[in-house]
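Pasting a structure here, questions to come.
The full complex has more chains than appear here; those shown keep their coordinates.
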Amino acid sequence: MEFSASQLSLILGGAIEGNPNVSVHKLSKIEEGVPGSLTFLANPVYTHYIYTTAASIVIVNQDFVPTQSVAATMIRVASAANAFAKLLEMYNEIKLKKTGISPLAYISPKASVGTNIYAGEFAVISDGAKIGNNVKIYPQVFIGENVTIGDNTTLFAGVKVYSDCQIGKDCILHSGTVIGSDGFRFAPENEEGQRKVPQIGNVLIEDDVEIGANCAIDRATLGSTILRKGVKFDNLIHIAHNVEIGESSYLAACNVVAGSTKIGKNCMFSGQVGIVGHLSIADNTIITAQSGISKNITKPGEVYMGSPAFEANKYRKAYIHFRNLDTMAKRIEQLEKKLNALTEQEAK
Amino acid sequence: MEFSASQLSLILGGAIEGNPNVSVHKLSKIEEGVPGSLTFLANPVYTHYIYTTAASIVIVNQDFVPTQSVAATMIRVASAANAFAKLLEMYNEIKLKKTGISPLAYISPKASVGTNIYAGEFAVISDGAKIGNNVKIYPQVFIGENVTIGDNTTLFAGVKVYSDCQIGKDCILHSGTVIGSDGFRFAPENEEGQRKVPQIGNVLIEDDVEIGANCAIDRATLGSTILRKGVKFDNLIHIAHNVEIGESSYLAACNVVAGSTKIGKNCMFSGQVGIVGHLSIADNTIITAQSGISKNITKPGEVYMGSPAFEANKYRKAYIHFRNLDTMAKRIEQLEKKLNALTEQEAK
């Protein structure tokens, strides 16, 4: 694939500044630009690279004002980040275009599959599964009995989906992720100790959800563990049974959400956050890395920090004092000495 | 499957209150009850739902005293939670009843398998493996050389068991879990830096152990990494080489136990707990979420919190002060000012 600046400006609806005939055949970062590569400038931190990059074309924001001369051809667009993202998408779409059912896949005669699907080697589609159109099932994926998967969804190599789970349209599940394993629940029993509580619910994943690699989303005891439309998960996330994650919430790597907790919409949790069970977290909640939430959050849009967490600005203030506790202790000692001296003096 | 209240009361050994002829064909939560569904009430928090639920039958504790009229038929039993769990189990047993060896599974001619096993598509059972009776091996499971697996154990899709590991009877291993990967150990060497210490031990899992999805249990350097009878693991847990987890201990998601640590019996660790290597943890120890244990715990039955952890009640007290450190700092400042004023006054 080779594109000229004028072709790209048409695709992106942008304005060319420089040579419209220069052409590119690869994508690069601005600091790693080489002749023939296309790059972009969105983050002002990288502005200085535009004056030295060897890239042939740089996509920039409409309002970018160079303070030196720029050798590369520039294409001005409303949002350089979005424009570049669109090109990446086009590139990715072509690269990830896969279709056809491998003769080495196993598709149960009792399963139904849509048109134009891809099923790779050693994938398993079990009895009663319903696979939509344009679904991509990479090698070694396991799809259990009665699972439904919506149109255009991609399951990368080795994803495992237990029976009865439902996955929506336009979802992406990365390798190693497990959907529908048993929730962790044991009821006390008089004689033989704990007894496993069977988990007969499922996992319900709505449309446009992306889940990173090696996550584990447990099925509900009864009913459904739910990931709402537009939820995005990074890698290695644990979601316990009967949890619900609200629309368009983003969870970074290694989050842990314990059983029956309900997370609101548009939340953003940083890495290694833990949330205890049976809580309700308001919409737009932000949680900083490694924090632990132990109570309901009812006010939307607040930022939490710490383990157990409280308001982040208060946490940061307290933490500054924590760092200086040694000084604080010395000041108290000093005060005690002085006061004792004064008291003794007084006593005389 | 449809059951009447009188049939269920026979199965559960309970007493009917209401219409004995009403029948149910599905299981539901009390708050999601519909006509034809069977539910239960155990947690008092949910009591109010019993007066409004549309479920046809509710299993309740013997001593439950309604304060309003209940439309559903009630079945009184010693423990509603246990009774419902038994029904779930029956349901699950029927649902998960799988048997037969897929022609697409690979079973080494040098392996031995018991009677009535299930082996799904693309499962691998290697040379020298010994598989007990009624074992369920889901698709894409890997069982390495000389592995032994006891009767009635289930390995869900994609479990990987390295060579020489031993798994007991009545165990459940969830998808993506890895048993017997190498421990993380490197010995310093003069010239070429660190050198891997080969891990030639195994993992020994006793009977009635359940391990969640995507866990990683390393083999011992020499000897065995051991999970004792009745141990229960949630998802994404890391167990390092030569660790021993005592009988009936419960570890929640994302726990990390470093090398050679010995955990006692009946311990309960919340999510994201970390335990450093070469420690000994007493029986019945409870650890709160995200805590880090850095020292031996010798007294059984205590609760620990914090990172590094200490007694939870002391931690909670200290943490309240931590939250108020800003106020404390201001009080100290105030004291200093007052004392200085007083000292100056005194000096006059």
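Should a chain be cited, it is by its letter among A and B, assigned in written order, with residues numbered from 1 in that chain.
What we mean here is this: a residue touches a chain if its C-beta (ideal position, glycine included) is under 8 Å from a C-beta of that chain, and two chains touch if they have at least 3 such contacts.
Remember, it's a predicted structure, so these values are computed and weren't measured experimentally.
Trainee: Just want to confirm the stoichiometry: 2 copies shown, so how many copies does the whole thing hold?
Mentor: 3
FYI, only the chains that are shown with their structure count from here on.
Trainee: Using the average of all C-alpha atoms in each chain as its centre, how far is it in Å between chain A and chain B?
Mentor: The mean C-alpha positions of chain A and chain B differ by 25 Å.
Trainee: Contact residues on chain B for chain A in the complex?
Mentor: 27-29, 32, 79, 81-82, 85, 88-89, 91-92, 95, 102, 104, 120-122, 138-140, 156-158, 172, 174-176, 210, 212-214, 230, 232, 234-236, 248, 250, 252-254, 270-272, 289-290, 307, 319, 322-326, 328-329, 332, 335-336, 339, 342-343, 346
Trainee: Inside the complex, what are the residues of chain A that reach chain B?
Mentor: It comes out as residues 106, 122, 124, 140, 142, 144, 158, 160, 162-163, 176-178, 181-182, 184, 186-187, 189, 193-200, 214-216, 218, 221-223, 236, 238, 240, 254, 256, 258, 272, 274, 276, 290, 292, 294, 307-308, 310, 314, 317-318, 321-322, 325, 328, 331-332, 335, 338-339, 342, 345.
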